[in-house]
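What follows is a structure written as structure tokens; I'll ask about it next.
Shown here: the complex without one of its protein chains, the others still in place.
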Amino acid sequence: MSIAPSSSTGGWRARLSEMFPFDWELLRIAGAEPIPHHLKRWWFALGGTVMYLFVIQVVTGIALTFYYVPTPEEAYASVGTITTGVRFGWFIRSLHHWGSHFMIVAAILHMLRVYFTGAYRHPRQLNWMIGACLLVVTMLFGFTGYSLVYEQLSYWGATVAANIAEAMPLIGPTAATFLRGGLEVGSNTLTRFYVLHIGLLPTVALVLIGLHILLIRLHGVTELEDEGQPVPEEKRFFRFWPDHATTELIVGFVLMYLLTIMALIWPAGLGPAADPTHTPEHIKPEWYFYFNYRLLKIVSLKVSVVATLVAGLAFFGWPFIDGWLIKRKWGRELPLIIGVLAFIGFLVLTVWESMT
Amino acid sequence: MADDETAVGEPGAASESPLTRRSWLGIAAFWGGLAVGYGTLAWQYLAFLLPARTKPRTRLLFAGSLSDYPVGGAREVHDLEGNEVLIRRTEDNLKAFSSRCPHLGCRVHWEYEQGSREFFCPCHGGVFDADGNPLAGPPAQGNQHMEEVKLVIDEASQTVYLEVRDVPHQERA
Partner (left out) sequence: MSLSAKQFTVGFLGLLFLAALLIVAFQESKQHRVEEKLDPVVTATNRGCVDCHAKDSPALVMQWEESAHARYGVGCVDCHLAEPEDIDGWQHEGAWISALVTPLDCARCHTLEYDQFKGSHHAKAGEILASLDNVLAEKAAGLPDNIADAVNGCWQCHGTIIRFERDEQGEVLRTGKENRPVIDPDTWPNSGMGRLNPDGSKGSCHACHSRHTFEAKLSRSPENCGKCHMGPDHPQIEVYNESKHGIAFYASRDDMALDKEGDWVLGRDYSAAPTCATCHISSYMTPQGEVITNSHDVGERISWTLRPVISTKLNMVVYDDGYKEDYPDGKELPAIGDTVETNEKVVEDFELVTKTVPRTVASVVTWEQRRDSMKAGCLNCHNDTYVDNFYVQFDSLVELYNEKFARPAQQWMDMLTADGVLNPDAPFEHEVQWVFWELWHHEGRRARHGASMMGPDYTHWHGMYEVSKHYYTEFLPAIIEAAESQSAALGEKYRGLVEEHLAQPEHTWMQGLSPEEAERLRQMYQQRYGEAGG
């Protein structure tokens, strides 16, 4: 379908298009992707928000890799050098730090939006499961990334996490040894976390994100039911480019602005350096693990690990559970109630842990 | 739907309508905003990747006390790259010059005689005054001045320092 001129008549333009025979028309068509008009609602931009934040993390993360040294002896000092010795080091690091928190919040909000708009239902079950994996990957990003700083809480948080992993039925000890790279948290652990954080997890994330977006394109974005006023046919869709893209760019700028403000007012700091001989009085994981940590303190280790695993599996396979519930004619209200209760439970445990 | 939005199925509809001033401004604001915002961020990002200079470019080298420079006298010192510098004292001031003749690079001497405080270059007879200005010979014809080197004098201790370019260890003479 290309109407590019041939080299015998078009000169250099023709030669270029022979070197790279891509049909640019495809891009324009892709850009004219019809977006359901309810996406003009800003809270439908949450998915794009997560992806944008992922890009921020990759870009700032690559910069940080130029100066970070992943050995127990030098890790902490290299983070310190970045924070105080490199131009804009404190800023790039703070963007990365706050970006990680924002990304997890955005992922959770996006997940809630998808859940409460029922966008996981057939035929979109696969995309929900990919999304669930992405949420776990994001939390692992946060966990491994924080451990790289090698502060006291980094070291001991990793130790506790490995101990919890060890309590998993059957695969526990293997998982813990895999995480630690041995029987104890040490330089092997740091290396592993580094590889996970800058190599394995980004690759997995990219693949999953690619699949996630591909599935969205293939399925189209779910239209909302029961919207109220009927929408005229010609207004039911609008263009990805430039309309929706501009919306996303606005969201992007707002995020950059917020992140910059956070970086200016609460720049990322450094706690005391990791000391394997001295356990701090209070070890706490990052806030997105509070719910799990709290659960641990209420019930026994085994119970909480099993409960977490069961809940995780339910979360992962939710479209099928939901489908089963609907078949049972328990209405569409039950998923809503379950969702609200689960989220409230998560919040309660998180806030409870944050207060102690 | 706003007037500049197209219904789907009309590929490029908006791009075929004539560019209004408003739409031109909008496009300019759009790209301008992106450029200004992300451009600045890109500059800071690049600055991050370039290690900052943590050592000053010049440093002071001890060159004796004022008492080591009697009026009319001069001393030779060297900078870190091995270049010779003449520090000369007249009744008026203490100044330092590279001893390299600006004509063809021969070594200039400080020749102090009553009333004629001059630098002399033996190769082709170049003559400079006490401030390095050419007076006679090839340097005068080409209006070539002796290169002055900065001196820092600490009044309290009466010590003289030469301000020289700091070069890494390997490049020092």
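Structure notes:
Letters are used for the chains, namely A and B, taken in the order the chains are written, and counting of residues starts over at 1 for each.
One rule holds for everything that comes next: contacts are C-beta pairs under 8 Å (C-beta built on N, C-alpha and C of every residue); 3 or more make two chains touch, one makes a residue touch a chain.
This structure is a prediction, so every number in the text was calculated from the model and none was measured.
From the options A:L26, A:I171, A:I250 or A:V340, the residue with contact to the unseen chain in the full assembly is A:I250.
Only one residue from A:I35, A:A63, A:A263 or A:L295 touches the chain missing from this view: A:A263.
Take chain B: the residues that touch the chain left off the picture are 2-5, 14, 22-23, 25-30, 32-38, 40-41, 44, 52, 54-56, 59-62, 65, 67, 78, 80, 156-159, 161, 166, 169, 172. By the touch definition given at the top, chain A reaches the unshown chain through residues 40, 84-85, 87-88, 90-91, 242-243, 246-247, 249-250, 253-254, 256-257, 260-261, 263-264.
The rule is short, and it goes like this: only the chains that are shown with their structure count from here on.
Between the Cα centres of chain A and chain B there is a gap of 50 Å.
The part of chain A that touches chain B in the complex is made up of residues 28-29, 32, 34, 37, 59, 63, 66, 85-89, 91-92, 234-235, 237-239, 242-243, 246, 249, 253, 256.
Considering their complex, residues 1, 5-9, 11-12, 30, 33-34, 37, 41, 44-45, 47-52 of chain B touch chain A.
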